[in-house]
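What follows is a short report on a single structure.
Right, subunit A next:
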Amino acid sequence: MRRADRTSLVAGVVITFAGLVFLLDRLEAIDVRFGYGLPLLIATVGAILLVAGLDGPRDHD
Partner candidate 1 sequence: MARMKELRRDPERGVLAGVAAGLAGRAGIDPLIVRVGFIAASFAGGFGFALYLLGWALMPGGDGGRAPVERIAGKRETWLVVAGMMLLALAALLLLREWGIWFSDAIVWPVILAAAGGALIWRQSTASDEPAADRPASTRATPRTAAVSLPRDVMGRAFVGAALVVGGALVFLWLNDALRPARDVLLAVVVVVVALTLILAPWWLRLVRGLTAERTERIRSQERAEVAAHLHDSVLQTLALMQKRVDDPREVAALARRQERELRAWLNGRRAVAGDETVALALEAAAAEVEEAHGVPVEVVAVGDAPLDERALALVAAAREALVNAAKFAPESPVALYAEVDPERIEVFVRDRGPGFDPAAVPDDRRGVRESIVGRMERHGGRAVVHTAPGAGTEVELVMKR
Partner candidate 2 sequence: MSASVVIVDDHHLFRAGVRAELDGLVDVRGDAATVEDAVRLVLDAEPDVVLLDVQMPGGGGVEVIRQVALRRPAQRFLALSVSDAPEDVIAVIRAGARGYVTKTISGAELADAVRRIADGDAVFSPRLAGFVLDAFAGGLPAQEVDPQLDQLSPREREVLRHIARGYLYKEIAQRLSISTKTVEAHVSAVLRKLQLSNRHELSRWAVERRLVD
């Protein structure tokens, strides 16, 4: 898989997941306490940054 695509893929998956969770919260299907929501948000951003960093540069060997 090409480098840039992996970041986009992960970012997409993670944001979609977070979005689903918050959507369900909105729809009252599940109840997301703030104490859970904040970590989820932060983890989403963190994961995207991490994958971006790991995949950013070209091969460096």
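These made the cut because all candidates are chains of the complex that A comes from, given by their letters.
The criterion applied here is as follows: a contact is a pair of C-beta atoms (placed from the backbone, for glycine too) under 8 Å apart; a residue touches a chain by one contact, two chains touch by 3 or more; residues count from 1.
If you're wondering where the values come from, they're calculated on a predicted model, not measured in any experiment.
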Touching partner of subunit A in this complex, picked from 1 or 2: 1
Subunit A to candidate 1 touching residues, read off their complex: 33, 35-36, 38-43, 45-54, 56-57, 60-61
